[in-house]
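Here the structure comes first, spelled out in C-alpha cells, and everything after it is commentary.
Only a single protein chain was left out; the remaining protein chains are all shown in position.
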Amino acid sequence: MHLMSSATRLLRRHTTALGLCCLLATPAGAQEPIRIAFIDPQSGTFDATGESAYKVLDFAADYFFNSRGGVLGGRPLEVVALDNKASAADSQLQLRRAISEGMQFVVSGQSSAVASALSTTIERHNSRNPESRVLFINYAAVDPLLTGADCSFWHFRFDAHADMKMEVMTSHIAANPDIRRVYVIGQDYSFGQAVGTAAVTMLAAKRPDIQIVGNELHPIGQVKDFTPYISKIVSSGADAVITGNWGADMVALGRGITDAGLDVPIYTFYAAHDGITGTLGESGKNRIHVVHNDRANPVLNDVRRDFTLAFKAANPALDVTQPRLVNALMMLVAAMEAAGTTDPYDVALAMEDRRLTTMTGEEIWMRADDHQLFAPLNVSVHTNEGVEFDSDNSGYGLVTRFTVPLEDTIAESSCHMTRPTR
Amino acid sequence: MRTLVLWAVFALLLMVLPLIFDSVLGVSILNQMAIAIVFALSYNLLLGQGGMLSFGHAVYFGLGGFLAVHAMLLTETQTLAIPLVLIPLVGGLCGLVAALFIGSFSTGRAGTVFAMISLGVGELLAASSLILVSFFGGERGVSADRTFAPPFFGVDFAQDVQVYFLAAAWLFVSVLGMYLFTRTPAGRLANAVRDNPERAQFLGYSAQRVRFISFVVAGFFAGIAGGLFAVNYEILTAGNLNAASSGQVLLMAYIGGLGVFIGPIIGAVLLTLINSLFNHYTTLWMLYLGLVFVLTVMFLPRGLTGLLMMHRLPWQQGRLGLLIRPYTLTAIPGAVLVLSLIGLLEMSQRETGPFVYLGIPLAPGSAMSWLALLAVAVIAFVALRRTLPGLRAAWAEATAQSPRSLEKGDAT
Amino acid sequence: MSLLQLDNVSKSFGNSAILRNVHLRIEPGERHAIIGPNGAGKSTLFHLISGRQQVSAGRILFKGEAIHTLPPHEIARRGLARSFQVSSLFAQLSVFENLRCALLWPLGYGYSFWHLLSREKALNARTESLLDELGLWQRRDVPAGELAYAEQRALELGLAIASGAELILLDEPVAGMSATEARQALALIRRVTAGKTLVLVEHDMTVVFDIAERISVLVQGELIASDTPAAIRRNAHVQEAYLGVPAGDQHA
Partner (left out) sequence: MADALIFATLNGLVTGMLLFMLASGVTLIFSMMGVLNFAHASFYMLGAYFAFAISQQIGFWPALLLAPVLVGVLGALVERYGLRHVHKSGQVAELVFTFGLAFLIEEAVQLFWGRATQDFRSPAALDFALFTLFGQDFPAWKGFMLCISVSIFIGLYFALTRTRTGIIIQAAITHPQTVANLGHNVPRLFMVVFGVGSALAGLAGVIAGPVLTTFPGMASMLGSIVFVIVVIGGLGSLTGALVASLLIGLLQSWAIASGLGMADLLALLGVSFPPDHALRDLWRLTLPQVAPLLPYLLLVLMLIFRPSGLFGKRES
C-alpha cells in the first residue's frame, strides 16, 4: 500500500515548546510577520475541504506577497492552521489560541454553523476586549443571515450567499425551455432549507410554468444509501434536480442519481474537488452543474494560469479548490496597505466599499452596508472536454457555461449593523 | 484530618493556577479542564463506582447545557433574571430530571443490557436534536450572551478569568459533593452492587434502586458540567450530546483509572491537554490518542492511577529503590523506540519540503532518512527486549510479600 | 405459630421436578438441619425460601405472612438472612466495609445519601464489635477478595448474622474445611447465633448431629423424614436413601 500523504500541515516557523502554553516570543529583529489564523477542520471524517483550502491560502501568501517583499514595508504574511474539528466549541478554543498569540485576522468558512458561532463569539470578544480585536474573513459559509439579520462589523464574507447563488441557478434553469419539472432535495439544516425555499419562490417568479415536483429534506450525514430518494425523484418525472448537499452526502446522491440511469441536469453548490469530481467522473459528465464565483475553465488570463500551474507543481495531489481565498487575501492586504496598519478597526473601514481586480481578471466589490462581497457568478458543468485544469487528477473538471456579471448579482441589504466606535 | 489538608491544598491550587497560566489560551484551557473534570467524575460515579458502563452519558451533559443556555437566553431577553452563578445549577437540575426519567427504565440491569440501552438513548437524542429545532437550535445550536445576567458583586463575567473562578468554584463544590457521595450509605452500596448485586439484595437492598440513585446523582453532576460549558462557550450544538462526546468521557475515565476517585481527574486533565494542544503540532494526534487508549486497556486495565497504586506495596515495604535503576534502563530504549516510530509516522505525512523532527533535519523523499529512523527503532527494540526481563525481576522482588508482613496478617 | 412454614412447595425447571410438595415447619429458636445426598434439591430449597427463585407451586409463610412472591430484598428486610455455599462477598471492598454494608439496613440508614459513614459512631462501633466476634480484626482493611478460604467463610457467616435476622439460613457453612477449622467455625456459629432460629444445610454428619435439634432429610426432591437426631438415625427410609440398603419391609 503506497503511503499516500494527504494532510501536509507544516507549521512554518513557531518557537513555542510543547509547554502548556508558554507564549510565543516573536523575534523582534526580522520584520515582524503578520499572522493570520486559518480556523477550519483538519481532522474528522465527514468533509475534507479544510486542508486543501489551507494549502491554497498558504501558497497564495507566499506566491503573491512574501516572495515579492512582504506587506506594509516588508512584513511577511504567515498563515497558521488551527484545527477546529468542525465544532463550534473547538473553534472558540482555537480563536482564543489565536488571540493569545497576537493574531488579528481569522479566516474560516467550512460550515454555516461554525461561521455563525465564530461571528457571534468575535463580536462579543471585540466588545469585551477592545485592546485585542479580531477581524473575521468568511470565505465560504453561505448562510444569508451572516450578512443579514446576524450581520456584524467584524465579519466580511467573500462568497455569494445562498439566495444570490439561487438567483443565478434559477435564471440558468429558467433559460432552459425543456426543464418543466424540478425536484429539490437537501440536507435538513438551515442551508438546505434556505436552498429549498429560494428555489420555490424564485422559480415561481421566473418560470411559473415550471412545476416543483418535490421538496425533500434528508437528515445530514445519516443517509447511507440514497436509492429510496432517487426512486421518488424518478417517479416524480423530474427533468432537473437542485441540491445544496456537500461532502459524503453529495457524492452518495450524485452517484445514486447517475447509477439509476437518470439523465437529468443536477444543479449543485459543492459537487467538485476533494474526491467528489473523481468519484462522479464519467457518470456525472454534462449532468452535474455547479454554481460558484470562480472560473476554473476556460482560464481568462495568465496570472491565474501561472498561479494554478505553480500551485499544482508544489502540490500535485491537490487542486486550487477555493480561489475565493486568494481574492479575500488580496483585498485584505490592499486594505492593510491603504490603512497603513494591521489594526482590525482601520483595516475594516478600509475594506468597506473597496473594489479589486482578482487574479482571474474579474472585478469584485465589498459592499459597506453588510460586508457582503459581490462578484460575477457562474454556472459551470462537470465534463472532460475543454478542461485545462482538472480536479482530483481525474481528467474531469468544471467548464463555465453561463455567467452573470457583478451588477446583476446585487441583492439589497437587510443588515442593521451596530458600528463600534474606535 | 489528613483529608482536610488535601481539600485545602486543592482549593489553593485552584486559586493559583490562573496566575501561573494567565494567557487567554491558558485560561480557556483551564476552563475546559474544569468542565472535563466534573464530567469525567460524574461518569465515574456510574462506571468506576457503580459498575454501569454507559455509552450515552453526554445526553445529561448536553441536555443540562441546552437548558442552561436557554436560561441565559431568557435572561438576555429580560424575561427572566437568573444570575450567571446559578446557571450551572439549572444545568444540573435538568440533568437530574433527565436521569430520573431515563434511569427509571434503564437501571434494571448493569452490564451489556445497560450499555446498549444507554447507547440507544444516546443515539436517539443525538438524532432528534437535529429535528427538534426549537429546543436544540438545529445544527447552528443555541447561543446566548452571558454578560446580560445580573452582575454578581459587580462582576459581569465578560472576561474569561472571571468565568474561570466561577468554573473553579463549581468544580470544587462538585468534586467535594461527589467525593462525599461515595462516603455515604448510597455511595458505598453502589460499590457493593457493582461487586455483587445479588448479595446486596440479601442484605435488604434492591440493586435497581441503588443503581438508580447513583445514576441520578451522576446525571445531576453531568448536567452541572453542561451548565459550565454553556457559561464558558456561550453556545451549545448538537455535537455536545452525540456519541463522540460520550466516547470522549469514557476515554478520560479509563485512561485516568476507574478504581481510584482521582483517576478520572488525571484522565480529564491529560485528555484536555491532548485535545487542545497536540492537534497544534501534528494532524495525527487522534491516531496517537487511539493507540494510547488501546494500549492502556490492554496493559494498564486500572489506568494511570492504577499504575501508581501498584507502587504502593513496594513503597510501604521501602523497596521502591529497587525499581529506579531498571525503570531508567527500560525507559531510555522505550522512549527512543516510541519517538522513532512517531518520526516514521510523521514523515509519512510530509510529502515534500524540509521536515525537521526534534531538531534533526530529515528528507521525506530520500530513503536514507527512512532507513535511519528504522534502524534506530530496531536498535531501541532490541535494547528494550534485553532490559525488560531485568525490570520484571526487580518488580517481582519489590512486590514479593516479605515474611515479616505475612506473620502480622495471618492470625485467625 | 411456627416461624417458617412451607406448605406443599414444589419447583420444576421445564419438566424436571426438583422439589415435590415439601411440608416443613421451623419453630422459633429451633436449630434445624437439612441433610440429603447431592442433587436432592437442598440449595434450591434455600433459593425458594430466600426469594432467589420463585416457587412453581405451594406457599411459604414467614412469621405467618406469605413471602414466596416477594423479591429477595423484601424478604431480607423481614428478618430472614442467608449465607451461600460458594462465598459471595463484595470482593473489592474491605472486610470492614463488607460488614458495614450488611448493617446499613438493620440500623435504618436505608438508601441515605445524606449521612457521612465516617461520622456514624454507633454504626462503626457495631461493625468493630462484629469484626471482633468473627475474629477478623487483623484483616480489617484487606479486600474481601484477598482473604484465605476460612476467613472468607467467616465473613460469609458474618454478613448473614450482621442484619440481626431472626431466621438464619446457612448453606454448608463448614464445607471444604479441615476438622480443626470446622470445630472453630462451629463454635463461632454457636456463639453468634445464640437465641436465633437456625436452619443449616450440611454434609458433615458430626456437625449436624452436634448442633441440630431437629433434622429433615431431603431425597430426590421429597422430604422423607423430619424428626429428632436420634429418631432420624434409626429411621429405615433414611438409611435406605443414604446407605442404599433396601429397607426390611416397604411401608405403604
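Points worth noting:
In order of appearance the chains are A, B and C, and numbering begins at 1 in each one.
We adopt the following convention: a contact is a pair of C-beta atoms (placed from the backbone, for glycine too) under 8 Å apart; a residue touches a chain by one contact, two chains touch by 3 or more.
Since the model is a prediction, treat every value here as computed from it, not as a measurement.
Looking at the complex as a whole, the chain kept out of the display touches A, B. Touch with the chain that is not drawn comes from one residue among B:L17, B:V85, B:L119 or B:L374, which is B:L119. Within the complete assembly, A:R255 is the residue of A:R157, A:R255 or A:R304 that touches the hidden chain.
Within the whole complex, the absent chain has one touching residue among A:F105, A:F156, A:Y183 or A:Y229, and that is A:Y229.
In the full complex, subunit B contacts the hidden chain through residues 47, 51, 53, 105-106, 108-109, 111-113, 115-117, 119-121, 123-124, 127-128, 131-134, 243, 247, 250-251, 254, 284, 286-287, 289-291, 293-294, 297-298, 301, 345, 348-349.
Contact between subunit A and the absent chain runs through residues 1, 3-7, 43-46, 48, 51, 188, 216-219, 221-225, 227-232, 234-235, 237, 248, 251-252, 255, 259-262, 274-276, 278-279, 281, 392, 394.
Just so we're on the same page, only the chains that are shown with their structure count from here on.
Touching subunit A and subunit B at once is no chain at all. Ranked by separation of Cα centres from subunit A, the top chain is C.
Between the CA-based centres of subunit B and subunit C the separation comes to 44 Å, rounded to the whole angstrom. Touching of two or more other chains is recorded for no residue of subunit B. Within subunit C, contacts with two or more other chains are made by no residue at all. Contact residues of subunit C toward subunit B in the complex are 50, 52, 71-73, 76-77, 81-82, 84, 88-93, 97, 100-102, 104-106, 109-118, 135, 138-139, 142, 148, 150-151, 154, 159, 162-163, 184. On the side of subunit B, the complex with subunit A involves touching residues 21, 23-26, 28-29, 32, 127, 130-131, 138-141, 143, 145, 147, 158-160, 229, 233-235, 237, 239-240, 273, 276-277, 279-281, 283, 285-286, 348-353, 355.
Those residues of subunit A whose C-beta lies close enough to touch subunit B in the complex are 3, 5-11, 18, 20-21, 23, 42-43, 51, 82-83, 85, 87-89, 92-93, 96-97, 99-101, 111-113, 116-117, 120-121, 124, 128-129, 132, 188-190, 219-220, 222, 314, 317.
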